[in-house]
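Note that one protein chain of the assembly has been removed; the remaining protein chains are unaltered in position.
Should a chain be cited, it is by its letter among A and B, assigned in written order, with residues numbered from 1 in that chain.
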Amino acid sequence: MASNLQLNANGELRHLLSIEGLPREVLLRILDTAASFVGVTEREVKKVPLLRGKSVFNLFFEPSTRTRTTFEIAAKRLSADVINLNIAASSQTKGESLLDTVANLSAMQADLFVMRHASSGAPFLIAHHVKPHEHVINAGDGRHAHPTQGLLDLYTIRHYKKEFSNLTVAIVGDVLHSRVARSLIHGLTTLGAPEVRVIGPRTLLPTGVESLGVRSFLDMREGLKGCDVIVMLRLQSERMRGALLPSAQEFFKHYGLTPEKLALARPDAIVMHPGPMNRGVEIDSNVADGPHSVILPQVTFGIAVRMAVMSMIAES
Amino acid sequence: MASNLQLNANGELRHLLSIEGLPREVLLRILDTAASFVGVTEREVKKVPLLRGKSVFNLFFEPSTRTRTTFEIAAKRLSADVINLNIAASSQTKGESLLDTVANLSAMQADLFVMRHASSGAPFLIAHHVKPHEHVINAGDGRHAHPTQGLLDLYTIRHYKKEFSNLTVAIVGDVLHSRVARSLIHGLTTLGAPEVRVIGPRTLLPTGVESLGVRSFLDMREGLKGCDVIVMLRLQSERMRGALLPSAQEFFKHYGLTPEKLALARPDAIVMHPGPMNRGVEIDSNVADGPHSVILPQVTFGIAVRMAVMSMIAES
Partner (left out) sequence: MASNLQLNANGELRHLLSIEGLPREVLLRILDTAASFVGVTEREVKKVPLLRGKSVFNLFFEPSTRTRTTFEIAAKRLSADVINLNIAASSQTKGESLLDTVANLSAMQADLFVMRHASSGAPFLIAHHVKPHEHVINAGDGRHAHPTQGLLDLYTIRHYKKEFSNLTVAIVGDVLHSRVARSLIHGLTTLGAPEVRVIGPRTLLPTGVESLGVRSFLDMREGLKGCDVIVMLRLQSERMRGALLPSAQEFFKHYGLTPEKLALARPDAIVMHPGPMNRGVEIDSNVADGPHSVILPQVTFGIAVRMAVMSMIAES
């Protein structure tokens, strides 16, 4: 269902709602297109006119300066007109429904909605209702999906490892609440990574996670053995105060990535993190800033991936 | 007085402060200019260079994401540089006066101020003080006026009904507190609509409203008979909790537009609403989303009307 909604009759990307359900060829086409934009962002004049005269609405029902900024930059480098809407502070408080809000913006001749919402599925609801020439990008919906983050993770892995077909990837930490983990697992599976592992305390691993085709580990040392790629997840501060974890210090002891634990992975392993990092909670600064870390390149590739997705769907 | 301030020596629009006092020809020129911009907003590249290099300041002393967004889009489609200023959060709290704030922005070489303010008359005060090449658009001042909303209402009516000379128009709900109603009544009168009605409970109709040339009705069924155009007003939620109304449910029973009440109007009647709607309070969803509703086209025309006003005053 998601697949049908995301692709047009020619199999081209029309909305980006979830990596789940996207065919392998579409994922690869996004990564290839992103590669062409990495060059653009390194030029003196970092602009291409692909979205000139298009109106991009950043609809953030949950605040996220960081993610909103990456989409804003990507859209501006494509020469779009960008309108930032922090919706918590406006119509929603006036009791207007999500569908009415979007119908109104659509009537202003929108072309592209970038949407973050606390409710899983909200971007799907919108995609069902927009006009044929309008497009929706999910910038994070509840615990469900964060597909551009998943895509930039895939891009980063391919950049450093070239192939997925022989990789062991570990995703470590609060997998239960992570839309980043969910999106990445679907992407890795689709692109043929033979072994994907999730590592974390029992309280932070989803029950039945193995049904997604991953192996789960409670012991981080065991789980890291032989890994090519280690993806550390952010531990939300509300988790640290909650019932699921004894303390941040305890978490770091068992699941924080230290140089000593990292040494159990393959010598050329890369370390990733979606940011913002909690140094000393999920990752040690010596690792975050060390030679295995590709955390900042992830950010750079994230702009290119968002430019790729925006330009592809605008042309569909 | 407003008329003199709004027009230059050649009778061209210099500021837009209020529909009251604008001559018929000026209103028609705005509507005709807006018609030419409706086409622009439907193009692939929705930009024209009419305001290139001009600085448009959105000065919102009252928050309104929706209205601010329409002006921001209109200005960007005219290629202006747009600066959004949410003034509540800044200089005003530092004790700077309205005139000092505007004098400062003017010294930054502003071209156009779009201003919303809780005090009736604030945009007039500014228009009296700006430099000859600077322009002011009133985006809503207190209970006084909201001229671009009135103009987009007039545009919508003309679009669907072609002529004003044979129309019966009903404005329904909280007329007392509505700057939208006030602006529209002046516009309809000026353009020659022969019958304008206001419908609402006695507590929400201004005393002496008949002096504006309208007929007032307490009974909605009676007031809707034979109407060509029905303009539903938004009921502010603070009103629902106040002393002027028993309850939202009671209001809906008497003054909510239902299919059954709508059937009393002419068969080709159109239904308008400035938004955001309170479904189930002033309007039933079957009407809001039904075949008589032109509520979303109002939004689309609103962008074109604002582009028209901005480009006309910038050339004056």
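Everything below uses one rule, namely that a contact is a pair of C-beta atoms (placed from the backbone, for glycine too) under 8 Å apart; a residue touches a chain by one contact, two chains touch by 3 or more.
The structure presented is a predicted model; accordingly, all values stated were derived computationally and were not measured.
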| item | value |
| --- | --- |
| Of B:Asn8, B:Ser36 or B:Asn104, the residue in touch with the unshown chain | B:Asn104 |
| Residues of chain B in contact with the chain not shown | 52-55, 81, 83, 85-87, 89-91, 94-97, 100-101, 103-109 |
| Touching residues on chain A - with respect to the absent chain | 41-47, 63-66, 69-70, 72-73, 76-77, 237, 275-279, 296-300, 302-303 |
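Just so it is clear, only the chains that are shown with their structure count from here on.
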| item | value |
| --- | --- |
| Euclidean distance of C-alpha centroids - chain A vs chain B, Å | 41 |
